[in-house]
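Below are the structure tokens for one structure; questions will follow.
Removed from the display is one protein chain of the complex; every other protein chain stays in position.
This part shows subunit A:
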Amino acid sequence: MDFFAGFLDTTDVYVRAIGQTLLIVSVAMVISGVVGLALGVALYATRPGNLYSNRVVFGAIGLLVNIIRPIPFVIFIAAIGPLQQLVVGSTIGTNAVAFAIALAAAFAVARIVEQSLVGVDPGVVEAARAMGASRAAILFGVVVREGLGPLVLGYTFTFVGIVDMSAQAGLVGGGGLGDYAITYGSQTYNWGIVYAALVAIVAIVIVGQFLGNRLARAVMRR
């Protein structure tokens, strides 16, 4: 039973770490979802030939997404320190980390949203135009609605990435399971703690994935 002795001594920290991870992930999911949806819809709408065709806006957002998306998260979180200071008032702690993750994920979500919407049959858009629907009505009532299935699946996919990023929160004192696994676990060779953290992370990912798939199936009604 020695293997898990360290874990059993720190169950209160473990529970708190799970809570922090869930908090970071939830906040990041909601914010990146909203911001990413807005950016993705804007990318789709301003694409040349589409409803709000605008080469300048499309190019600008596209460039921003292309620059930010490939930046490794550890570098990204260091680089946006000033912005964190401005928005959250701190560069360390759970909130600062949640903000950084939300921002990083938003750009990934933007591309996923754009791709889901581009996949919507242009014929359906034409049919809505032929009915005299306004551009906004077509964008939200038809395009987003038709693309909702792949959109939810893509969003679920980012969930895994967000959980991954949340584990790096420990680097800046953000707490969470990653922090717990390193500080209490690997740094003191307490492998039981590492595996306990692992189990919790895997459980969170599996449950999230399951819910996402269920939701996607529900909106696609298949």
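FYI, contacts are C-beta pairs under 8 Å (C-beta built on N, C-alpha and C of every residue); 3 or more make two chains touch, one makes a residue touch a chain; residues count from 1.
The criterion applied here is as follows: contacts and distances are computed from a predicted model.
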{"item": "Among \"Betaine--homocysteine S-methyltransferase\", \"Probable septum site-determining protein MinC\", \"Ferredoxin\" or \"D-methionine transport system ATP-binding protein\", UniProt-listed name of the chain not shown", "value": "\"D-methionine transport system ATP-binding protein\""}
{"item": "Selected from A:78, A:131 or A:206 as touching the chain missing from the view", "value": "A:131"}
{"item": "On subunit A, residues whose C-beta touches the chain left out of the figure", "value": "121, 123-124, 126-134, 137, 142, 145-146, 148, 219, 221-222"}
